[in-house]
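The complex is shown incomplete by one protein chain, all other protein chains being positioned as in the whole.
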Amino acid sequence: MNNFSKELLTVGEMASGVSLTIPVYRLAGSGKGPSVYIQANIHGAEVQGNAVIYQLLELLQKETLAGDITLVPYANPIGCNHKNGEYTLGRFDPITGVNWNRMYHFEQSIIEPFAKEFADADIEVIKSAFKQKMLSDIQDKLNHNNYGLTTGRRIAYQLQEMAHQADIVLDLHTGPVSSKHLYCPEYAKDSANYFNIAHTIFIPNGFAGAMDEATFCPWWYLTDAFAKQGRELNFDKESFTVELGSQELIDLDEALIDAQSILSYLQYKNVLSSNNYQPEKMTRYACYLKDYKQYYSPMGGMVDYLAEFGKPLAKGEPLARILRMDNYGDGDALHYLTLEEDVLPILHFASASVHQGTELYKLFTNYFTISN
Amino acid sequence: MNNFSKELLTVGEMASGVSLTIPVYRLAGSGKGPSVYIQANIHGAEVQGNAVIYQLLELLQKETLAGDITLVPYANPIGCNHKNGEYTLGRFDPITGVNWNRMYHFEQSIIEPFAKEFADADIEVIKSAFKQKMLSDIQDKLNHNNYGLTTGRRIAYQLQEMAHQADIVLDLHTGPVSSKHLYCPEYAKDSANYFNIAHTIFIPNGFAGAMDEATFCPWWYLTDAFAKQGRELNFDKESFTVELGSQELIDLDEALIDAQSILSYLQYKNVLSSNNYQPEKMTRYACYLKDYKQYYSPMGGMVDYLAEFGKPLAKGEPLARILRMDNYGDGDALHYLTLEEDVLPILHFASASVHQGTELYKLFTNYFTISN
Amino acid sequence: MNNFSKELLTVGEMASGVSLTIPVYRLAGSGKGPSVYIQANIHGAEVQGNAVIYQLLELLQKETLAGDITLVPYANPIGCNHKNGEYTLGRFDPITGVNWNRMYHFEQSIIEPFAKEFADADIEVIKSAFKQKMLSDIQDKLNHNNYGLTTGRRIAYQLQEMAHQADIVLDLHTGPVSSKHLYCPEYAKDSANYFNIAHTIFIPNGFAGAMDEATFCPWWYLTDAFAKQGRELNFDKESFTVELGSQELIDLDEALIDAQSILSYLQYKNVLSSNNYQPEKMTRYACYLKDYKQYYSPMGGMVDYLAEFGKPLAKGEPLARILRMDNYGDGDALHYLTLEEDVLPILHFASASVHQGTELYKLFTNYFTISN
Partner (left out) sequence: MNNFSKELLTVGEMASGVSLTIPVYRLAGSGKGPSVYIQANIHGAEVQGNAVIYQLLELLQKETLAGDITLVPYANPIGCNHKNGEYTLGRFDPITGVNWNRMYHFEQSIIEPFAKEFADADIEVIKSAFKQKMLSDIQDKLNHNNYGLTTGRRIAYQLQEMAHQADIVLDLHTGPVSSKHLYCPEYAKDSANYFNIAHTIFIPNGFAGAMDEATFCPWWYLTDAFAKQGRELNFDKESFTVELGSQELIDLDEALIDAQSILSYLQYKNVLSSNNYQPEKMTRYACYLKDYKQYYSPMGGMVDYLAEFGKPLAKGEPLARILRMDNYGDGDALHYLTLEEDVLPILHFASASVHQGTELYKLFTNYFTISN
């Protein structure tokens, strides 16, 4: 007998009537630790998180759990099944262009009235009532809407219903061609030391529609609202986007390493009763979101990416060189691209063919090391 | 000899090095009337505006102009050339998903300091200085940016440089399968009566990145800022998105009719010295943007669109019926879609195959007629 | 109780594990008439055949049938669900580019040995043995293949297994923007008079992978092989590709008219016991496949399609005009396209934006009328 339960969530229908379902796995904890929600593959090409969930399920069945854990692979079956040519086109709805990870719900205007209404309530009452408030908001949107919902919101809201039940949320992503990196709320900086991930972006409290923001922003705003009323509360909610490396790849061996990294963090948060998982010693670099820069190609051409990920690149050193054979003989056929400050390259574009203005690299600037 | 000038604007480079250029046509006025900027085809599949510009050029050469007129067809050569299968995929950058008409620039924070600095200046001084301020902002973004610009912003900013020179801006679009309709700023309601377009959406002062907003919002905000300082100024800037019907169609005869409609408006605004163009008598319907609703398909299936555009549809009358052959024999194979209020259908989705959550219709609710 | 049966055929799996199924409807006849197989939507965007099958099911339940009828809508769930932007990309596998209607199986080398082996057999024995031979060939390919099958062949072979059971096969398609037309084997010319379709292409006995060819060619070749051996046999197998008009459209009212047209043909072939359906009087045009011409755009540009479908176009009359705004002022902005012979336009490209070399029109040349 499995010591987990499995359920299928129906999140959409295609033109032929095919139902799209998502498998949901649940492991029960003793109730003494925080609850956890982990999902993967909201972006269609970012499949490695499914392999990490596979390895998590294998490892977690050997553990005694203090908190409940919900695991959701294939979180977006439309994105995951949408091939465009040989590749998977999965960062945005191919019909509307809207990023699948920008469709979660949060209505900031609920914060202040709620903080006033529950000004003197017990923290557990607050937590329960606020969670209920967020869930009923979403259920309203899912079920009482004469004009309907977009394909993406129907998926996102159903995922968010599960995420709101948890204290800890991990959204597993990848970059195009990428190193591992972590998006971490500024207030939860310490937690970044427990993942085996060498690069962390600290993000401020602002909602742009992503899952991590949709789950931590409401609580962070609520904390602020109570602080303004003179009460310091710690709801102990954390939410991360975990970037596992490159898209379009499945590597079950590497997935085991990433599953262990996640368990190291979950053990630190007392979700596991055991003491089997420790963070690795490594130099962990970080920068603030405002310093996480996108570098756009200054020309069209064919790119030979030169900079190594996660290795400081001194100003003036080449990031890449661009081949422009059309200029051979009467212009410059090779262009070296450099920056005027030190950077730490984190990821680059997935293809060697770029138009002028394609995002070539994402890079840390003004980066620093955090303790390990 | 042509009584217009022609120039090529280079807006991008593709992977092979091919330069992408946009033709710009300019007709000189006497300087006594407002200047005009008209562009077409920023969305790749919305080609009919190019035909309207053709007809405008044919007609305008017979007119004496009070104001300068700039005409820009093929405003987005990347979108316009991007075929996906047989159709043109052109509402968003196929690499990033970002809508090509959401990349214009406006920084609201410049308004208040500017209004303070020019509190007592002459209106012409204000107009000239503010235009200069906006232009230099954009030139900074285009030319002084170590990390570069996205493909779309490079195009949008160059178009916006031209638009900011004008008093009147018309951005020619189409819907998917659509009636003609007009997006009109609330403060310029009267102008809607001079286009031969039966459906108008009145839009409030809010910037979401579109060309019309990018050109009228700054002036509207500035008007408000001066009003707060006690000065009522009218900068007489107007900007419209003109929706010419359906995408993926060129009809030169219909384009002539639409060119005449635009000249009727321009004559009203004193851009033309003649009196050749009068608005047609017609029932003109309007609604506010908040009442312009999107209706999303409640199921996947094959759609037989039933409602006629621009004709009031009583509550309970079918918008469409959805065929679900997979349900034939053991479920409902035909589903009739209705709404619980009276609506005026304006456009519908371009294809009969829809997933659950596809935007099926856009409709006026709470609509009313405006004088003609 | 339904007087038909319904079954689901599993034809594929997507990346997330979702099974793709096809509904199959069967109506039983008395066994006195020929059996029929009708499928729709093998090309993803060609959806109207599903609506025709809906209407056929509605009408057939009121009829007494002499022959069995199998009806298969949504024959290709991958193509049918594959949106690319707003439209359905469904003429070819988006991964390989192979046309979904070029993957059926026929091995010509089986003909001659078979004709020798059954040289003197009874015609019913021949029909049964040859059908069995073709079916076992396909089952071998489906089930005994260490290196597997392409996505498209797995679908095509399962459809073909059903088609080979029938005496009459109708494959329901549409053109891009198109008139109704019929592909009819040369030897079955008379049958073209019983469809309410004004344009017929007579096709020779040659296999290029399409469903109609895959079902009639084997029998035609077999007839020839027996003829060479001195026996004139008539297996009375017919197969048609029925082009219902334009893609990306569902029109249930028009579908009823097309269902009646098909029943007129089936009644003529004694599939129906009643006498309810008669062919309409109309001028029916035809040409041979070699005279069914594709006309490719001589330039890139925006196309205003001028020629009407199904109406003779005299040589020198314009098919279309192409707008090239980039040439306005220093070249020809409008180009009229003409041909040097009389033609009958049947369909044109789905979009107004074309590259040089895009197929603009398909046209009858050397066409003639057939009796009605």
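Chains: A, B and C, in written order; residue numbering restarts at 1 for each.
Assume contacts are C-beta pairs under 8 Å (C-beta built on N, C-alpha and C of every residue); 3 or more make two chains touch, one makes a residue touch a chain.
Please read all numbers here as calculations on a predicted model, not as lab measurements.
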item: Touch criterion as defined above, residue of C:Asn3, C:Ser30, C:Thr64 or C:Thr96 at the omitted chain; value: C:Thr96
item: Interface with the undisplayed chain - residues on chain A; value: 2, 4, 6, 21, 23, 25, 44-45, 47, 50-51, 53-54, 57, 73-74, 80-81, 83-89, 91, 176, 248-252, 302-304, 321, 323, 325-326, 328-330, 333-334, 349-353, 355
item: Residues in chain C touching the chain absent from view; value: 12-18, 78, 91-93, 95-99, 146-154, 293-302, 324-327, 339-340, 353-359
item: Residues from chain B at the interface with the omitted partner, ascending; value: 14-18, 20-21, 74, 77, 80-86, 88, 94-95
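Throughout what follows, only the chains that are shown with their structure count from here on.
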item: Relative to chain C, chain with the most remote C-alpha centre; value: A
item: Between chain A and chain C, centroid-to-centroid distance (C-alpha), Å; value: 47
item: Residue list for chain B, restricted to those that touch at least two other chains; value: 91, 302, 325-326, 353, 355
